[in-house]
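One structure below.
The other protein chains are all here in position, but one chain of the complex has been omitted.
Chain naming follows the written order as A and B, and within any one chain the residues start at number 1.
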Amino acid sequence: MLLQVENLKTSFHTRNGIVRAVNGVSFSLEKGETLGIVGESGSGKSVTCYSLMRLIPQPPGKIEGGRALFDGIDLLNCSEKQLQSIRGKRISMIFQDPMTSLNPYMRIEDQLVEPLLIHEKLNRAEAVNRAAQALADVGVPDARRRLRSYPHEFSGGMRQRVMIAMALITRPELLIADEPTTALDVTVQAQILELVRRLQKEMGMAVIWITHDLGVVAEFCQRVVVMYAGRIVETAPTAALYRNPKHPYTRALQRSIPALQPKGAELFTIRGLPPDLSRDIRGCPFVPRCEFNQPQCENPVSLEPVGEQHCSACVRVQRKEIQL
Amino acid sequence: MPLAAEVPNLTPSDEIVPDKGTSLWLDAWHRLARNKLAVASAVFLFLLAIACFIGPMVVKNTYYAQNLELGPTPPSASHWLGTDKLGRDQFARLLIGGRVSLMVALCATFVSLTIGVFWGAIAGFVGGKLDGIMMRIVDILYSLPFTIFVILLMVFFRDLEAQFRWLDRFGIPFNLLLLFGAIGVVEWLTMARIVRGQVMSLRKQEFIEAAQALGLRRRRIIFRHMIPNILGPIIVYTTLTIPAVMLLEAFLSFLGLGVQPPMSSWGLLIKEGAEVMEEYPWLLLYPGAALAATLFALNFLGDGLRDALDVRASKD
Partner (left out) sequence: MPAPLLQLIDVKTHFPVERGLIFRRRIGTVRAVDGVSLTLNPGEIVGLVGESGCGKSTLGRTILQLVRPTEGSIILGGRNLAGLNGRDLRKTRADVQMIFQDPYASLNPRMTVFDVLAEALLTHRCIPKSELYSRVSELMAKVGLSPKALRKYPHEFSGGQRQRIAIARALAVEPKLIVADEPVSALDVSIQAQIINLLGKLSREMGLTLIFISHDLSVVKHISDRIAVMYLGRIVELGPATQVIERPLHPYTKSLVSAVPIPDPTRRRERIVLSGDPPSPLNPPGGCPFHPRCPWAIADCAKIVPQLEKFDSAQEAACIRMKELNGPAASS
């Protein structure tokens, strides 16, 4: 077991009250595994991963509780020093907007060698060699010369590659990717997915891929976590989840994307809006929008096994009252 | 029908008052009202304005009546803030000085606001070559040391005073008018830049494109869609211009270029007080405190308005 997250809770203290962005999330990840975290905006998928890296701005954010064991070390409660030795070295992160993680005033070279100088105590010449190699690995042509460039001299796709090179240069055991292809064109997205898949095979690292795109998950991930309103509503191996979803929300999402529906057919729509997370939600958060809801759904519910490696947080599925 | 069911979900208060929306203005107003410092400042400024405009008519002493035998006296029951070297009542002089200072502030700000908004909006909306030329003029004016520019204007136009004697009949001394104009003319530059920037970024907004696509007239686009959306920054900058203008007036009066005795302004009072501050410190203390308090209040109000009108804050 590489990473084990237990009962993670993160909230934001805003003017309009306490927003419970992540509310009791537990999942685990094996070495070399690829896990997809799917959800719509506000589902808490990004906050979950930012919390693991303790990158939540505090205040207004606050990690209220839980544990996240990475190789025996609790990321949420370890010392700042211990965290530094893990973050950026054994766990790396890539973001949706590469410009936020690349310093526009520094040459790519300086940004790439920095972690090597800090974490691996290499000398400058060795570090530059590794940097050039890393850049070549992610498919940047003419790597040695491009090292001297600034971030704005790259196109969007190339910038994302540079960021991946930066994240992977320390050969991390875990890569957390927060929607890194959402802002890119599909042909470039295909290149990036191919690239990460190849590097993952070569380096044997585990990947957490955060996305709202069910297509990317289907192609790329072995296991999926579906989040809604700060909680996990379903988790399963990818094939099982797509073939046989065990939560009304997952099923509804599937039925609402045009790619899986006959052309021109009326798409399924989820009524209403996601709940206001600053209000206390006792039972299942999907109740007001669910087509199968019953009074019993207002009671607290937990994520329970409903099949092989397949967990759902729907009471009615757990009791086998409904088939989706 | 599931779609209509969405609407009552919007906010918790929806069930109670379904038909009323809160405009961004109202929202800003609520936020301003919660800012105690800004509200206190606004109240203070309001009371001060009333006192300065009505006060001189009500108090029994006049600002010009001299009493050379009395001379300078510290605050007393008959002269609340004491008297100056010529035995004039300091309280009355402070009030009339406040009137002049506030009038300079308002009129000069109005002049700068008008020129600045007009200039900036045209440059930003028309764009292209005209924009280039108009903004280069602003740049050139910016690079002149503006105090010297005002002084030159004042000295140059003072020669024309004889032709404007008739103005005195309306109780407006010519050189007060000159002061309004001169300060206003140099204070509009920043306003023009701000407005231009706002108009330019607004012009690319999709709701402006949508208004164009509807076939609305240019006039309507500017007045209905653009101006209301840049009013926020304009108001905020205006509240910050007023103290700058007041300081400039105080400075010019201090140099002897502004208001002439027996008429008074806070700047002039401070100047007179400063000359005798070791012997008669109250002559410096009260006008100094009045000016400082007013400037503080204007800045607090400006800060409060900026926070209240910040759209980003209202969208979380």
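Just so it is clear, a residue touches a chain if its C-beta (ideal position, glycine included) is under 8 Å from a C-beta of that chain, and two chains touch if they have at least 3 such contacts.
All of these numbers come straight from a predicted model, not from anything done at the bench.
Participant: Which candidate, B:50, B:133 or B:274, sits in contact with the chain we can't see?
Facilitator: Counting the whole complex, the residue in contact with the absent chain is B:133.
Participant: If you put the missing chain back, which residues of chain A would it touch?
Facilitator: With respect to the unshown chain, the touching residues of chain A are 40-41, 155-158, 185-191, 193-194, 212-220, 238-239, 242-243, 252-254, 256-261, 263-264, 266-270, 273.
Participant: Touching the hidden chain in the full complex, which residues of chain B are there? Just list them.
Facilitator: Residues 1, 3-4, 6-8, 10-11, 18-25, 129, 132-133, 136, 205-207, 209-217, 224-225, 228-229, 311, 314-315 of chain B touch the chain absent from view.
Note that only the chains that are shown with their structure count from here on.
Participant: Please work out the Cα centroid separation of chain A and chain B, and write it as a whole number of Å.
Facilitator: Here the centre of chain B sits 51 Å away from the centre of chain A.
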